[in-house]
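A protein chain is absent from this complex, but the other protein chains hold their places.
Chain nomenclature is as follows: A, B and C, assigned in order of appearance, with residue numbering initiated at 1 for each chain independently.
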Amino acid sequence: MENLIGLLVAAPLLGAAVLLCGGRRLDRSGPWVGTLLAAVSFALAVALFADMLGRSGEERTLTTTVFSWVPVGGFRADVGFQLDQLSMTFVLLITGVGTLIHLYSVGYMEHDERRRRFFGYLNLFLAAMLLLVVAGNYLLLYVGWEGVGLASYLLIGFWQHKPSAATAAKKAFLVNRVGDMGLSIAIMLMFTTFGTFAFGPVLEGAGQAGEGKLTAVGLMLLLAACGKSAQVPLQSWLGDAMEGPTPVSALIHAATMVTAGVYLITRSGALFDAAPTAQTAVVTVGAVTLLFGAIVGCAKDDIKKALAGSTMSQIGYMILAAGLGPVGYVFAIMHLVTHGFFKAGLFLGAGSVMHGMNDEVDMRRYGGLRKYMPVTFVTFGLGYLAIIGFPGLSGFFSKDKIIEAAFAKGGTEGWILGGAALLGAGITAFYMTRVMLMTFFGERRWQPDADGNAPHPHESPKTMTVPMVILAFGSVFAGGLFAVNDTFLKWLEPVTGHAHGNPPVSALTVTAATMVVLVLGVALAWARYGRKPVPVTAPRGSWLTRAARRDLLQDDFNHIVLVRGGEHLTRSLVYVDHTLVDGVVNGTAASVGGLSGRMRRLQNGYARSYAVSMFGGAAVLIAATLLMRAV
Amino acid sequence: MSFPLLTATAVVPAVGAVATAAVPAARRAAAKWLALGFSLATLVLAAVQLVRFDPDAAGPFQLTESHAWIKDFGVRYELGVDGIAVVLIALTALLIPFIVLAGWHDADPLEGASPNWRWRPTQGFFALILMVEAMVVISFEATDVFLFYLFFEAMLIPMYFLIGGFGDRAGERSEEETAAQRSYAAVKFLLYNLAGGLIMMAAVIGLYAVTADQLGMGTFSLQEIVQARADGRLDLAPAAERSLFLGFFFAFAVKAPLWPLHTWLPNAMGEATAPVAVLITAVVDKVGTFAMLRFCLQLFPEASKWATPVIVALALVSIVYGALLAVGQRDIKRLVAYASISHFGFIVLGIFAMTTQGQGGATLYMVNHGISTAALMLVAGFLISRRGSRLIADYGGVQKVAPVLAGTFLVGGLATLSLPGLAPFVSEFLVLVGTFSRYPAAGIIATVGIVLAALYVLVLYQRTMTGPVKDGVRGMPDLRVRELAVVAPLIALLLFLGVYPKPLTEIIDPAVGHTMSQVEKSDPKPDVPVNEAEAAK
Amino acid sequence: MNTAATATSTGEAVQFWILGIVAVAGALATVLMKKSVHSALSLAGTMIVLAVFYLANGAYFLGIVQIVVYTGAIMMLFLFVVMLVGVTAADSLKETLKGQRWLAGLCALGFGILLIAGIGNASLKEFTGLGQANSGGNVEGLAALVFTKYVFAFEITGALLITAAVGAMVLTHRERTERAVTQRELAERRVRSGKQVPPLPAPGVYARHNAVDVPGLLPDGTPSELTVNPTLRARGQIRDVSGTALRELAALEQRAQEWREHGRSEDAKGAGK
């Protein structure tokens, strides 16, 4: 069974290799090859899952060492895998959703002549993401971590001829690099602390290490998570990442990659449990981000950007939960999975809408699309209900638990966090309803574009709708499935451990509060976008709206401080290098030249002056000999 | 006595150089094939070395050869390789064929140049490359300080002519201007390295004087001196040892190059043709860092430890400074040059971190940096040869017209920013870990270099390869077979060494251990030691 | 007789002091004289003095050779060349190189002082005369040495002399590459060139001044360059006559005037009687 894990990663990797080096002859068959290999790894995942269910809770963890990777002195990095319930969950999510989205892309990208490469990149992403979750030590995890970064770079910038896309890709990679810096420092700290960075020893030895070091490790891991999962303050890349093709946004920037941060924190739970300070930092980041994302989501008119904001905020929930420690891990992952379903579904829906509206993204130019694309409408609607946490749908269960856990933190801290989570739920309801209304309800608002061809909305082909339907099912039932007699909790508990928090108020009260907030949010949205028609051109809006449209000015801050500052720094450095460092040398050279120029005057070409020097020389010689004799 | 393998490895390219130079002017192609043949022969010999080398052998050096040379000054013709040298020799022998192949047309008569600039001595170009190879190889092999110094310096002569004699097509600039720039770069290269070399010579003589004074008979033999120090027959006064150390280190720091002695590199790499630039940064400069490991640390361990803080600081400056300047460059080749300065900072940092990971990583870094820079620079060279301009601003949207070129360029770039899965990542991480475990602050500062690396690589890629297609780029041909034959193996190697560097680390490890024992340093112990069994899990 | 003496005869001393001064004077003159001819002559003088000193030192053969070869042959050769080369601007003693004079003076002073100091502290109190060496006659003694001990050097110097002779011939011999120009052609060239078609004007103004060094006067009384030999002009040996000639003319006329008036009064007297 163990060697299947390797295959799990190898299959999509092979696909990537074949598709990227295959050359033009694969242009037609390429998409199907990619999809097939994704399906293969999904099949493998299922097989492993079945095998895992076969065994009892404790020995479900599979660890295997393929080969010794970098053995230098005391530094032993192996290519080894660890597959336990936690990673299994991810593997299933990744391969499952991944396969569906491959399928979807077959239809979505069929008119793009570079689609072979697109699928190559998708497979590359799958491989890297799988490596990330099945890695047996932090260094290998780091490999996957950067691998997904690369894949997302390639995919965001897939339409490279668009400068905006290229820039967005670069931005994403750079911001992620900052996070990766955190991860690598964390790994170094582990090495100096434990002499290794394999999961087993590190997590077991966590107790013995000094809290100071653990806090440092925790903060560094948090930094990494922030980068990958688009959490404040490293969230700025996610919005621009929407430049990529929609399937990419669905797979990478909604369902899987962005949740890697949650995985990292949950995986390193033992470290965080021993470092309360780090945990506080984590929950703070989570709470801030979930509000931040939600607020941004409310203001965006670009449907994908709105969804991106929502992604941010949902991941904020997960991080918050993960920061709560054993109380929250399970629910973090649970929300992650359900979110994987409905957010992927929502993005695919959005993609389908754009597909039908020839790539129009401005929701103010949609309206009343439910007539034109029923399937999309239904699936999108279900996803919508799921995300706002409509009772009975998956979002309801997972999110509700998180809010409870937040309250359960206890003390003012608990109240603040819980309040934030609750508020977040309300805002979620508001902006999702807004998206829903602006897109599918109201009267049609699109008109012919510059070169006069009006979009004529139509339903998308089967390859696109089928995955949407499947994902819709997931977003409806997954939550319930997990929730009934705590299946999911029992499944994960051996790995993450679990502690029942006792909220200051009863669970029912929390749920009720959530419902109230939810209704308020929906009602408010209806009042603003349902009752009266939506203006095609965005109104100026309040200062908050304007700020939110600009990602709460966070981008401007980056631009002014980092980009401008950096440019000035490099320019001045170039100048310094040229004038100062090089100038010193050239100055020396020049002075030597001048000196020799003067010396040259002695060679005036007059035999007589040469004779003088000879004569003087002779005199000196005599003097020398006399002195020699004298002494 | 057995077959003198080391001598052969150095002699073959030297003979090749002579033979190539002797080819009559009319038969240009013949000269090229001859050069390629000899470089491949050298590669075979280097491979034999790698096979015959036994990592677990007792002594520090293997395949040794030793003959009296200049008796009166105790100069011996002493060759020998340790794990570090043998790997670097392999790298050199591996890169030269690619350099020859990549420079196939770099010395042909210039089309479209005015008559007095058209002719270029093709035979000379390839002969010089082989000559450089021979000298580099022997300076990797020499265990006699004098012998090493001889070739360390002699290397400058062919390099000087390679830089000053052959450059890119003038492009927008006039031939006169290009020629002027070239000779400026060549002279700068020569002067910098000569200055370093002369100071080193003083130190070499000083070393001889000290040994002659204390051992009765002066010697240059590394092993002998190390041995004498070990059993206390030779003991240097701190002041003397430090000054000697500085003398050696200065020369190597110029060669490496370390901030602030770096400014010759961008000029040289900018003006020389891409293959020659690769020769400079991937092959010749390695001698400098290698010599730090072999001579500075082993001859003057105390002084090395004494100087470590300063050198680490300089290395950090190089890392960050080089990266920042790379970001600020407008010229592709100069950008790569500054990137190399940053990387050399990493290598020096690893060497002077005085940890197994640091030094092992540094050695591995030399190899990987050689390969990755070769990949990036050669592709850049192909790009430049197509457009006839080195300015980043002249390119754009290349990936649209030449996807393969763009792809290989990206891979080279990703290797330069040390993406996991490609070879440089392993070495860079080792260096970082090694540094961090001794100087955490330095480790963290160096990590900033990672981010900056991503910045300059991606900016370069974005500006040249993506976006709308520029006029000069339109209709640019994709990589030709010859060019692909150069790039593909390099990329394959990058991938392989990224996934499975064990073969190299196994050879390097014992040598590094030996060096560490010379310096009497051992790795810092972790706070919470976890037993190996668990670690292996 | 071979006893180490410490002093020479008083006669020789007197001779040394007198002739020594003459020699130094000659040497200085050689260096300082403006005209090379004078230098050559003063050098010859010095050499003769030296010859006398040779004789006084018992080098009879060399003394004679000195007079015959040096003063007789070499110096004459010098004079020949001086005549060949004639007078050039080089003869001026004005120094053209900056600081040359100071440096030369300084070096010379230092050199001389050091040399003399050197000789001074060499212990040469007494000397063995040449009595014994010259016992068989000076020339025979030299001959014995030249043909035995120094025979090789002798042969080689012979070769040297021959080489020198040949060399001199080679150097000074000028191959006539083009045919000699005939009188006719010269005349034609002169006419074609157009300036100074008639022969150059003769020197001299009046019958009383027709020496070669007296330039002819132009109508306005200024001397004409053409009428005197360029060499004389270069040497500055031209007698400037323009002024005197005019003055003499004026004087003559005045005298003539006086004579006329005087003569007239005489007549008047005579008529008065």
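Assume a contact is a pair of C-beta atoms (placed from the backbone, for glycine too) under 8 Å apart; a residue touches a chain by one contact, two chains touch by 3 or more.
Quick note on the criterion: contacts and distances are computed from a predicted model.
Chemist: As a check of understanding, state which of "NADH-quinone oxidoreductase subunit K", "4Fe-4S ferredoxin-type domain-containing protein", "Sarcosine oxidase subunit delta" or "ABC transporter ATP-binding protein" is the UniProt name of the chain not shown.
Modeler: "NADH-quinone oxidoreductase subunit K"
Chemist: Out of all the chains shown, which come into contact with the hidden one?
Modeler: If we consider the entire complex, the absent chain touches A, C.
Chemist: Which one, C:I18, C:A168 or C:L200, makes contact with the chain that was left out?
Modeler: Touches the omitted chain: C:A168.
Chemist: Can you tell me which of A:A50, A:A607 or A:M628 touches the chain that was removed from the display?
Modeler: A:A607
Chemist: One chain is left out of this view; which of C:V82, C:V212, C:L232 or C:L246 touches it in the full complex?
Modeler: C:V82
Chemist: Among C:I18, C:A73 or C:L200, single out the residue that touches the unshown chain.
Modeler: C:A73
Chemist: In terms of residues, what is the contact footprint of the unshown chain on chain C?
Modeler: Given the touch definition above, chain C has residues 2, 6-8, 10, 12-13, 16, 20, 23-24, 27-28, 30-31, 36, 39-40, 43, 46-47, 50, 53-54, 57-59, 61-62, 65-66, 69-70, 73-74, 77-78, 81-82, 84-85, 88-93, 95-97, 100-101, 103-105, 107-108, 111-112, 115-116, 119, 124-125, 127-134, 138, 141-142, 145-146, 149-150, 153-154, 157, 160-161, 163-165, 167-168, 171-172, 174 touching the missing chain.
Chemist: With the missing chain put back, which residues of chain A would touch it? List them for me.
Modeler: Missing-chain contacts on chain A: residues 600, 603-608, 611-612, 615.
Simple rule for what comes next: only the chains that are shown with their structure count from here on.
Chemist: Whole-Å distance, chain A centre to chain B centre, using C-alpha means?
Modeler: 37
Chemist: Starting from the mean Cα coordinates of chain B and chain C, work out the distance between those two points in Å.
Modeler: Once rounded, the distance between the two centres reads 76 Å.
Chemist: How many Å are there between the centre of chain A and the centre of chain C, using C-alpha atoms for each centre?
Modeler: Centre-to-centre distance between chain A and chain C: 106 Å.
Chemist: Flag every residue of chain B that touches chain A in the complex, lowest number first.
Modeler: The contact residues of chain B facing chain A are 188, 191-192, 260, 262-263, 321, 324-325, 327-329, 355-357, 360-361, 397, 399-400, 407, 414, 419-421, 425-426, 429-430, 432-433, 436-437, 440, 443-444, 447-448, 450-451, 454-455, 458-459, 462, 465-469, 499-502, 505-506, 508-509, 512-513, 523-530, 532, 534-537.
Chemist: Using the touch definition up top, name the residues of chain C that touch chain A in the complex.
Modeler: 97, 100, 103-104, 106-108, 110-111, 114-115, 117-118, 121
Chemist: State the interface residues of chain A toward chain B in the complex, per the touch definition above.
Modeler: 20, 63, 65, 67-76, 78-80, 136, 139, 142-143, 145-147, 150, 153, 157, 160-161, 163, 165-167, 169-170, 173-174, 177-178, 180-181, 184-185, 187-189, 191-196, 198, 200-202, 204-205, 208-210, 213, 566, 569-571, 573-574, 577, 581-582, 585, 589
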